[in-house]
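The other protein chains are all here in position, but one chain of the complex has been omitted.
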Amino acid sequence: MEVPILKQGAFLIATFQAALSDADLNHLRIGLVQQVVRFRSRGVIVDVTAMDVMDSFASRTLREIAHIIRLRGAETVIVGIQPEVAFAMVQLGLTLEGVATALDLEEGLAYLNEKFKTTN
Amino acid sequence: MPAEEVEVAISSDLDIVLARQKGRAMAIELGFSSGDATLIATAISELARNIVSYARTGRVLLKWIQGSSRVGILIVASDEGPGISDVQQALRDGFSTSGSLGLGLPGVRRLMDEFGIASKSGEGTTVKVKKWRL
Partner (left out) sequence: MAKRESGSQDSATQNSGGGALAHTEASSELLRELVAHLRQHRTQLREEWVSRITETRLLTAMTKEEIFAEATSVYDSYVEALETETFEALQAYARNLSERIIPRGVETHEVVGIVLLLRDVLARSLFAKYQTDFKKLNRILDAYEPAANRIANTVAISFVQERERVIRQQQEAIRELSTPVLQVRERLLILPIIGVIDPQRARQLTEQLLRGIRTNRAKVVVIDITGVAAMDATVANHLVQTVEASRLLGATVIVTGLSPEIAQTLVTIGVDLGKMNTVGDLQGGIEQAERLLGYKVVPSAEPR
């Protein structure tokens, strides 16, 4: 399944779909990092609005993505986690520690913009 | 007519997605709220994932169940894999776990109303969980 990755200025926006398999997530992880390097992006927004289930593998993958991207000097923010999904995640003990989160795309962009204003 | 019982063979990561989609569909049919259906789908995802990770193949059975005055869903995830040598250990964890370790069984137990597990080293594992419609 192809996940669209759009470039928005210094940032990339990856929109995850529902029903992503483990293989899809793995491809995504590699693809995103490649794009960050290619465009020298400062930030990545991963939009998971469409994901109706977030299990341990998805959670781990998101954390790994954020970690690798940080090593590349860029910041990741996860947006669009649905209330029900958030509830299920914390029951499972998946808290996405160490990864920034925001409500939606708009908030995610605001977050990244603010972050780069203060660090520049 | 909606199916009262569905079995999904698990042998790849694609089956994990299939199993949880069917689980969600069944939960909705049973009248579970959307939030509960998400909990159920998440639990199925974790259980199916364990099968793929540790046993390579197995199956997930999804079934309507009836109590004296309520209905619910039964999920049985079973495999003939290596089994768990220390079940007690696998079930132990604090509430503040990051959840990326091990089998996630305590998490699955929190998601569901009833939880049972039978596993023996070398003989496979069967996890049975139930959720009742409130």
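Order of writing sets the labels: A and B. Residues in every chain begin at 1.
Note that in this section contacts are C-beta pairs under 8 Å (C-beta built on N, C-alpha and C of every residue); 3 or more make two chains touch, one makes a residue touch a chain.
A quick note: this is a predicted structure, and the numbers were derived from the prediction, not measured.
Per the touch definition above, the residue from A:F16, A:F57 or A:Y111 contacting the chain not shown is A:Y111. The omitted chain makes contact with chain B at the following residues, 1-2, 4, 31, 35, 64, 66, 69-71, 94-96, 98, 134. By the touch rule set out above, chain A reaches the unshown chain at residues 78-79, 81-84, 86-87, 89-91, 95-104, 107, 110-111, 114-115, 118.
Rule of thumb we're sticking to: only the chains that are shown with their structure count from here on.
Look at where the CA atoms of chain A average out and do the same for chain B: the two points lie 27 Å apart.
Chain A meets chain B in the complex at residues 19-23, 52-57, 59-60, 63, 82-85, 87-89, 91-95, 97. Here chain B touches chain A in the complex through residues 13-14, 16-17, 20-21, 24, 34-35, 38-39, 41-42, 45-46, 49, 93, 95-100, 104, 106-108, 110-111, going by the rule given at the top.
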